[in-house]
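Apart from one protein chain that is not included, each protein chain of the complex appears where it belongs.
Note that the chains are named A and B in the order they appear, and that numbering of residues resets to 1 at the start of each chain.
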Amino acid sequence: MTLTTFKLNLGPQHPSTHGVLRLLLELDGEKILSCEPDVGYLHRGMEKMAEKLSYIQYLPLVDRIDYLAGFFYSELLCRIVEKALNVELSDKVRVIRVILLELNRIASHLLWIGAFLMDLGATSPFFYAFREREMILNYFEKLTGQRMMYNYFVFGGVRKDIEFLEDIQNIISILPQKLNDYEKIITENPIFKRRCINKGVLEKNVALDYSITGVNLRASGVDFDLRKNDYLYKGFDFSSVVLEGKDAWSRYKARILEIKESIKIISQALDYLSKNEKLEQKLINPINLKLDNGEYYQEIEAPRGIASCYVKSVGEDKPYRLKWRTGSYYSVNLLRKLLVGEYLNDAIAIAGSLDIILPEVDK
Amino acid sequence: MNINEFINIFNDSELVDNKIVIKSKLYEAVEFVKNNYSYDILKEIIAIDNEDFGIELIYHLYTTVDEEDLFLSITVQNEIVSIVDLFPSAQADENEIYDLFGINFIGNKNLKRLYMPEDWEGFPLRKDYVQDETRLAWNDSDNV
Partner (left out) sequence: MNYLYFLYIEFLAKYNIPKLFGDITFYIIPFCIIAAALLVVVLILVLVERKLLGFFTQRKGPNRVGFWGILQTLADAFKLLCKENITPTKADRLLFNLAPILAFVPMFVAFGVLPYSAEFTFINTQTNVILYLIMAAFPILSIFLAGWASNNKYSLFGAMRSVAQLLSYELPITFVILSVVVLASSMNLTGITLAQFSGWGLFSWFFIPCFLGFVIMFISILAELNRCPFDLPEAESELICGYNTEYSGMRFAIFYLSEYAMMFANSIFITILFFGGYLSPFGKYFMSNSFLLYFEQAFWLFLKASVLIFIMIWIRATLPRLASFDLLKFSWVILLPLSILNLFIMVIIKFGGFLCS
């Protein structure tokens, strides 16, 4: 008997590829024999642009690398400049940045929960997750004037003092109840469990080999969280979520638990802010900002794995070379291995569980 | 890791700033640190075009056991051996560098133009890349 296979082009226009990912699948019936991801439909030349723009001109653009977690990328660029000029952030600036980063992480994870359940065919959780995300985005809009591309962090501090703290208080008091609702409608749902438990098993060594970081790695049982050694998070009491399940279900669960940890961090930060300290920051004059000759490297724990920025400067007002590392890019590469042998039906769920976002992949 | 031990074995390497610069034997060096010092993640490969000096590749490795970073730097002209069978994640980086810097990774069979069109000439992140108007209008001829 000869085996006849055929090729299926999943994407770039497809409802469940979360943007413009194209997967070239070779199928035997519904079974996937090989998978070849093809990216680049959203490439904006972020790294090339950096070589033509000064640092302050480039700062508003970096939010767009990952439009669901823009704060993380502006934080990275700011940290690079601060590192180069040896500027130490005051405690209050640190706390403000931590609050916004963690809120952004929650918003990003909430969107993932909605999109993942949408991939599995449940429509309602999408709207429930968006309802909670909406509160966070509304707060961001109130504070920064933008819902997605905030441009709020500046070199050496933040653009203005944090306001509307009662809104954050409101968000973190409502969220835990809503998460319990999710547990009722999603986590204990037998169909959901059957579709996620033992699906897309990502072994520890495979995850490491494929450079998977962030929540996906922690759900495979590796305790690797950059926040623990980050000076931004110094003094905050939190634990990183490590699960041993290795499957799609534990990646889901890890994100829910991570939202709870973020809430913990935010409430500690709010306690600090209630002391009403005055905002002290030494802003760096961005006009004619030149970094010394040398190489600068900074990494941070973004919602989709480690994000890092490398800058080589030759003493000009523009970077000589700037390189981003984004978590999703490596998750896409992992699909080559993870989808093989799965059925089309499960493949969508597995790809969804990795939390891939395409602007981050294409840069 | 013990840097001196590493430098003893790969005797053409030296420590510059906080990265180890090696001249050759990249594959062996990566294999060595992976097996002996349990560097288990290749976080990324950074490519920098240093114009006259050639293109510098920085291999950023990390060990979850000792929680240490390692930067291995090597300067190449046009091609280098691929480490994709040591770290499958290198497929992503090598493909990107192949596309944007035009470096051929020997041993990696899956290299293709990623962001740029298949028939694009030149490599955008190289310093000698000229961006002129005719290039920007590259697909206008299709629309006539």
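Simple rule for what comes next: contacts are C-beta pairs under 8 Å (C-beta built on N, C-alpha and C of every residue); 3 or more make two chains touch, one makes a residue touch a chain.
Treat the numbers as computed from the prediction; the structure is a model and nothing was measured.
Just so you know, the chain we are not showing touches A across the whole complex. Considering the whole complex, the residue from A:55, A:128, A:152 or A:310 that touches the absent chain is A:128. Interface residues of chain A facing the missing partner chain: 6, 8, 14-16, 30, 117-124, 126-128, 131, 185, 189, 191-192, 194-195, 343-346, 348.
Rule of thumb we're sticking to: only the chains that are shown with their structure count from here on.
If you average the CA atoms of chain A and of chain B, the two centres end up 25 Å from each other. Interface residues of chain B, counted against chain A in their complex, comprise 17, 40-44, 46-49, 58, 64, 67, 87-89, 91-92, 100, 110, 114-116, 124-125. Interface of chain A with chain B (complex): residues 36, 39-40, 43, 45, 47-48, 205, 208-213, 222-224, 229, 294-295, 299, 306, 308, 310, 312, 320-321, 323, 325, 329-330, 332-333, 336-337, 362.
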